[in-house]
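Complex shown without one protein chain; remaining protein chains in place.
Chain naming follows the written order as A and B, and within any one chain the residues start at number 1.
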Amino acid sequence: MSPTSEISFTLNGVHRRATVGLEMSALQMLRDVIGLTGTKYGCGEGECGACTISVDGKPVNACLLFALDCDGRDITTVEGLAGDARAQALAKAFVDHGAVQCGFCTPGMMVQATHLLATTPHPDAAAAQRAIEGNLCRCTGYRKIVDAIVAAGETR
Amino acid sequence: MSAVPESFQRYLAPTRLEQALAALAERAGGGGATVLAGGTDLMPQLHAGRVPAARTLLSIRRIPGLDGVAVEGGAVRIGALTTIATLLTDPLVREHAPLLAEAADHFASDQIRNAATLGGNICNASPAGDMLPPLLALDAEVELASLAPAGGVTTRRLPLDGYFTGPGRTQRGAHELLTAVHIGLPPGPRRARFYKAGTRPALDISTIAIAFAAGVGEGGRLRDVRLALGAVAPTPMRARRTEALLEGRVLDAALAAQAAACAADEAKPIDDVRATAWYRKQLVLNMTRRVLDDVAHQ
Partner (left out) sequence: MSDATTTRPAAEGSLIGQRITKLDAPEKASGRTRYIHDMQLPGQLHAAILRSARVHARIVRIDTAAARALPGVHAVITAADLPNQRPIGVAKDHLPLKGDRVRSLRDEIAAVAADSEAVALAALRLIKVEYEDLPVVADAEAAAAPGAPLVHPPIAGAAAGAPVALTGRADNIAMRFDYGHGDVAQGEAESDVVVEDTFELHYVTHCCMGVSGVIAEFDARGNLVLYSNTQVPFLHKREFAEVLGMDPGRIRIVQPPIGGGFGSKLDIYPFEVICVQLARVTGRPVRLMFSREEEFLASPTRQPVRLTLRSGCRRDGTLTFRSVHTLHDNGAYTSWGATTPFVMMQTFSSLYRVPHCDYHTVAVYTNNPYAGSFRGYGNLQATFAVEAHMDRMAEAVGMDALQFRLLNAQQAGEVTGQGMVFRSCGFAECLRTAAERSDFVRKRAQYAAERDQPGPIKRGIGIASMLHVGGGAKIYPSDGCGTILKLDDFGHVTLITGASEIGQGSETVLAQLVCEELGLPISAVSVVNNDTDITPWDVGVHASRTTFIAGNSAIGAARKARDKILAAAAAAHDCPAESLALRGGRIVRAESGEPLVDLARFLRGLHFNERAELVVTSFYYEPPSVHQDKGYKGDVSAAYAWAAQVVEVEVDTDTGVVRMVNVTAAHDVGRVLNRLGIEGQIEGGIVMGQGYALTENLVVEGGRIRNPNFRDYKLVTAPEIPAMDISFIESLDGEGPQGAKGVGEAPAICIAAATANAIQNATGKRITTLPFTPERVYRALHDALPAPRPTPRVPS
């Protein structure tokens, strides 16, 4: 039986515990141990951004983070954006601007772009493009995702 | 998702440097420790089966004094745990070592910049490590800590120049922890430029990287010229003959072309899935010239 440890951390605003394997990634913990499937597996190597989550206020790839390293930290996944006004405005912009096609990259985009808007309230298209350079999309060609982010910035 | 054969038997996240150093020094029970900082290199290597088995996964993120940027003793001290994202925005870095901020802007993605650390990039010692040519061009020194024989912690400093001994290998002893990087404050006005080849602003493993820094003296003569190249040799390298060629001279188009040819000759790239050696040399030739032309007009 491989070694496990119990960690405690805040997840989407709620303090909780989880038992995780030593080499488990935060992505595996979220999806397989805790059962939150909004955060996606795209590559497991930090190249696609589908697993983007926010840790202590900064977006990172959950696939590169050790689950054990979540101990004591404040983590927000796409599910946790439901109560965030900025994220909800962004979600509405995503819908209105056609930024969602298959939707697989969308959770990662939402977390990444919500963070951008928190630090840069009115990004232009170039800033939005740089901000999501680590989020791959195969369907949309990014144009409408960028439009949605800029539009969400303009409305606040 | 790919799973990995388990190798580690325990995880430690000490809150004191001595505890971490003790784990590194441990030999009993088939010991040894693998250091975990940001994890952005370690996790993919683990999945690829490229991490040598060690007993302990040693997280150093809770150790005080390992992050932070400060000016002390005529140098900028950058803690090993300083993230690449911090290098991009920290006012002291932007003021005293802007070449690092410039390189940080080309590093991976925002998500990775938020987790990857400067210490990690140095210890990973990839021939294509993004931060390494700028650090070489800035005459950086690394600070290594270990347990003192009489107890407590002892540190030593090594110049980054010569620190890399091969792909993925450095002069750091297995019992040592890299705790900080020191970059001396330049004595006078400095010109510096960073170039990374690729089609994207970031998210690329370097095909080649060029970092140039030099002081400017009387009459516009270059002083303390440093030209570091990445991804064109087994380790990041200084192009010493090229530096000598430029030292004390005033940059003009002819000198820039001459220096570029010299740098291309000094580079020793290989063929790999990203590019051929021939093309890498061509890039060194053309882009060294462009970097120097830029510097001449700065």
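As a convention for this text, contacts are C-beta pairs under 8 Å (C-beta built on N, C-alpha and C of every residue); 3 or more make two chains touch, one makes a residue touch a chain.
Note that the structure is predicted; figures quoted are calculated from it, not measured.
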item	value
Touch with the omitted chain, as defined above, among A:40, A:86 or A:115	A:40
Candidate in contact with the missing chain, chosen from A:72, A:98 or A:121	A:98
Listed residues B:64, B:173 or B:201, member touching the removed chain	B:201
Chain B residues that touch the omitted chain in the full complex	1-3, 5, 197-201, 203-205, 207, 273-276, 278-279, 282-283, 286-287, 290
Touching residues (missing chain, whole complex) on chain A	31, 35, 37-45, 47-48, 50, 77-79, 81-82, 91, 94-107, 110, 126, 128-130, 132-146
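We adopt the following convention: only the chains that are shown with their structure count from here on.
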item	value
Residue numbers on chain A that touch chain B, as the complex places them	2-3, 5, 21-23, 25, 27-28, 41, 44-47, 49, 52, 55, 58-61, 63-66, 68-69, 71, 112, 130-131, 133-135
Residues of chain B that touch chain A when the two form their complex	1-2, 4, 6-11, 13, 36, 38-40, 43-44, 46-47, 57, 59, 61, 85, 108-112, 114-115, 200-203
